[in-house]
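Below is one structure, written out as structure tokens; comments come after it.
With one protein chain held back, the other chains of the complex are shown just where they sit.
Every chain is named by a letter (A, B, C, D and E) in the order it is written, and numbering of its residues begins at 1.
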Amino acid sequence: MFSVTVRDHVMVAHSFRGEVFGPARRLHGATFVVDATFRRAELDADNIVVDIGRATEELAAVLGPLNYRNLDDDPAFAGVNTSTEYLAKVIADRLAERVAAGALGEGARGLAAIAVTLHESHVAWASYERPL
Amino acid sequence: MFSVTVRDHVMVAHSFRGEVFGPARRLHGATFVVDATFRRAELDADNIVVDIGRATEELAAVLGPLNYRNLDDDPAFAGVNTSTEYLAKVIADRLAERVAAGALGEGARGLAAIAVTLHESHVAWASYERPL
Amino acid sequence: MFSVTVRDHVMVAHSFRGEVFGPARRLHGATFVVDATFRRAELDADNIVVDIGRATEELAAVLGPLNYRNLDDDPAFAGVNTSTEYLAKVIADRLAERVAAGALGEGARGLAAIAVTLHESHVAWASYERPL
Amino acid sequence: MFSVTVRDHVMVAHSFRGEVFGPARRLHGATFVVDATFRRAELDADNIVVDIGRATEELAAVLGPLNYRNLDDDPAFAGVNTSTEYLAKVIADRLAERVAAGALGEGARGLAAIAVTLHESHVAWASYERPL
Amino acid sequence: MFSVTVRDHVMVAHSFRGEVFGPARRLHGATFVVDATFRRAELDADNIVVDIGRATEELAAVLGPLNYRNLDDDPAFAGVNTSTEYLAKVIADRLAERVAAGALGEGARGLAAIAVTLHESHVAWASYERPL
Partner (left out) sequence: MFSVTVRDHVMVAHSFRGEVFGPARRLHGATFVVDATFRRAELDADNIVVDIGRATEELAAVLGPLNYRNLDDDPAFAGVNTSTEYLAKVIADRLAERVAAGALGEGARGLAAIAVTLHESHVAWASYERPL
């Protein structure tokens, strides 16, 4: 199995609801360093998993609407805790939609899975992986 | 599949027995930067894999009895080589016991697996993963 | 010249005022990975610059009131842009006050300078250095 | 499942053929920071996955013929794009041959899989994993 | 003294002349992860050293003509070894020209110095610092 990963980041504000979150129930923020991994069993005709340049562009396109935002104000996240692991799924699912729409090229239709890791600090990160 | 990882470290002395270890048969030491990963198929009611704060505390609790120690003097390791990969298993198993005992909360009973990675330097690390 | 550096982090929300900031004028957030460096010309009687354990505690004590906060609501920052470089100075100055107050021990009075670096992402960071 | 990973690097020149590569069709180069991971279900009699020293030597032996080279001139790569993901496979396969030849010791015959990751920059990397 | 640093990278081919370079006299390549640091004594009216967005754009503009190139073919480098430390100076000098030309804004005219670090691998890097 092959994979290619590209990295970018977003800077957001948000707050959590629930006893478990303690001081994180206050409005605060995070830089999420985001790694998007694309997997496939065999390389395409160009000998790649996916074009790294296009993968980087698509990741940036998915992160754009989240960047420099207060996620508490985003209707897409009404009533949900925008935890690091949940946001990893949001980004993976949105990347999957773009792959399905052909944004990463026809060759990318051979992708088997997408994994997204969000690093919230030098000592904590979360991931979500899904098939395509 | 989702995962959350938290990082901490321990500083230990130890020595190895066996031809393969060469100069590492002498008493020496290591800083192990320890990454503990918790996996589960679905998020809990708070939209998380596990509380990162509690996961960090439990990892610290597991590392405490190892920290600033000569592992050659620890009865738990009598007669075994405390290799990086073996210590990854020790830490993963001890974390699994704490999960089973409820130390990470009731929600953590939904965890599917634990993986532990020990970085012994910038050029070598070892991991162990087990189901829960 | 010797130095010792310890690392911690804070997660904050804030917004900026001024054309130059573009989308960062919206309420957003950041994880700042914070490196605090203590410098001195000669080691103390224990052969150290400063106790790493105490330095870590004092850095945590300085970061505590900033953590999980919206800096726009902090009276200490009324009317100022809490840029990464400005926050580096705030943290360095507060550490300097603690050194002067003896919080890092009598030996720490021999410190010559403090430098603070805040990493706002994997591709941008800012520092401030001052004498003691 | 256990794993051990060792890191090294190579510095190569190459060029690509195909529209998708854009400016990378020109002769350019890369430093690949290479992580080689060895997996096995159970530890050997010495309580290790594989000797880290020998694993490091074998990785260096595999990287040697690639290092400080223009890959466009290497007959082994005639007519193929030496993409990061493809090179990960080349290195994994060559390591697998050495394991099969006994270069990592008799104990290493119990290895279950090899994974190789090539970091081409701080924002992009690729991996290949295969069973043994 | 304050500083702000931004990071980008370039991927180049080149070769060296001189006994000291050994196998690096062959055509090979490198990814240089490039850190550009801007220093000044006091913050500007916006409370910053320099706009991080603009600094990132200017660094990219300076790196563009080097990226995906064989430096041996660049007339600017005819007859010189494009060592990591030399390229750090080239990039610092070109950034200094852009600051002088106003590309980083009027506020950036208060900058005191520029430092550039090029990481050629995970185990080697070089820097050059100059006043403005």
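Here, a contact is a pair of C-beta atoms (placed from the backbone, for glycine too) under 8 Å apart; a residue touches a chain by one contact, two chains touch by 3 or more.
From a predicted model like this one, the values you see are computed outputs, not experimental measurements.
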{"item": "Residues belonging to chain C that touch the chain removed from view", "value": "1-8, 43, 46-49, 51-54, 56, 105"}
{"item": "Residue ranges of chain E at the interface with the undisplayed chain", "value": "16, 18, 20-22, 80-86, 88-89, 120, 122-129"}
{"item": "Contacts of chain B with the absent chain, listed as residue ranges", "value": "7, 9, 11-14, 23-24, 26-33, 67-70, 120-123"}
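By definition in this document, only the chains that are shown with their structure count from here on.
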{"item": "Contact-pair overlap exceeding half with A-B, pair selected from D-E, B-D or A-C", "value": "B-D"}
{"item": "Relative orientation of copies chain A and chain B, as a Cα rotation angle in degrees, nearest 5", "value": "120"}
{"item": "Distance between the centres, which are taken as Cα means, of chain E and chain D, whole angstrom", "value": "30"}
{"item": "Whole-Å gap between the CA centroids of chain A and chain E", "value": "30"}
{"item": "Multi-partner residues of chain D (at least 2 other chains)", "value": "7, 120, 122-123"}
